[in-house]
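Dropping a structure here in structure tokens format, bear with me for questions.
Yeah, one chain of the complex is gone here, protein chain that is, but the others are all in their spots.
Presenting subunit A:
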Amino acid sequence: MATTTGTATEPVTLRTRYRKSVWLRLGEALLWLLLIGIAVIEIAPISWMFSTSLRDPKNSFDLPPDFWPTALHWQNYLAVINSPDIEFMLFFWNSLKIALIVTAAQLLTCSMAGYAFGRLRFFGRDILFGLFLASLMVPATVTLIPSFIIIRSLDLMNTHWALILPSVTSAFGVFLLRQHFKSLPEELLDAAKIDGAGYFRIYWQILLPLTGPALSALGIFTFLASWNNFVGPLLFLRDWDKFTFPIAIATIRGYMGSGNQSEVLAGIMISIFPLLVFFLLAQRWIVQGAAITGLKG
């Protein structure tokens, strides 16, 4: 390698430069290969699901598999939606209702507490905030059993409250918004105080409008966590008419998965379709939000 590049003046520099550019190109090529390869692997199961959900059910297990729709058997979707045994669109409504209520509640409670901890002074503030910080370290798996007992003793089994109440606030959200409120300039609040604004007006009309990115990041990920929640419905919901998508799909798979792959996949497509649309529209915010809310783990 690099045998002919030596000149009288700067042989070493030129030789090393040439050698490195080969390595550079090799590294770049490998990275491209990895990027494109992984992108294909990531998207293939989803495009296979979509293609197979459009196959005639009697061909649904046929090989070779499709990664691009070859049939357009939309009747599978109608069959799922109009199924006589289960009201599929009710799952959509249940999932949406719970996710919206949980998201609204978290945005409100976390921003209120964030304001209190970040901008107001009161006795015990730092101890209380320390409690929130400490609870960030508590894994959800550990509180599962007592949460179940609490929900049961509140007589909330098989109701949507069982999913909403434990999620009305999050220590992470309080932490995130407190940091944002703290970082806003003091002059802003002084001006508002001089104008005679009360605490609620400062919170609602001055601080909240300036917290857009943090609020939307928290909102997006709270919504997703609720929409995708599986353990909650598995523990708390018993009747079909209360089910949300994830638990409904896992249950449907159990009794019709071996016979009709296409219709099960059509059901899953319906359940993730809102996420797909949402993601294509708001990709940028979602990806940024994922980085901000990384702490949520």
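We adopt the following convention: contacts are C-beta pairs under 8 Å (C-beta built on N, C-alpha and C of every residue); 3 or more make two chains touch, one makes a residue touch a chain; residues count from 1.
By our rule, contacts and distances are computed from a predicted model.
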Protein name (UniProt record) of the chain left out of view, among "Cytochrome P450", "Starch-binding associating with outer membrane", "Sugar ABC transporter permease" or "Protein-glutamine gamma-glutamyltransferase": "Sugar ABC transporter permease"
Contact residue for the chain not shown (choose from A:77, A:92 or A:117): A:117
Where the unshown chain meets subunit A, residue by residue: 13, 16-17, 19-21, 23-24, 26-28, 31-32, 34-36, 38-43, 45-46, 48-49, 61, 63-65, 108-110, 112-113, 115-117, 119-123, 125, 128, 131-132, 135, 137-150, 152, 165-166, 168-169, 171, 174, 182-183, 186, 189-190, 199-200, 203, 224, 227-228, 230-231, 234-235, 245-247, 249-250, 253, 257, 261, 264-265, 268, 271-272, 275-276, 279-280, 283, 286-288, 290-291, 294-295, 297
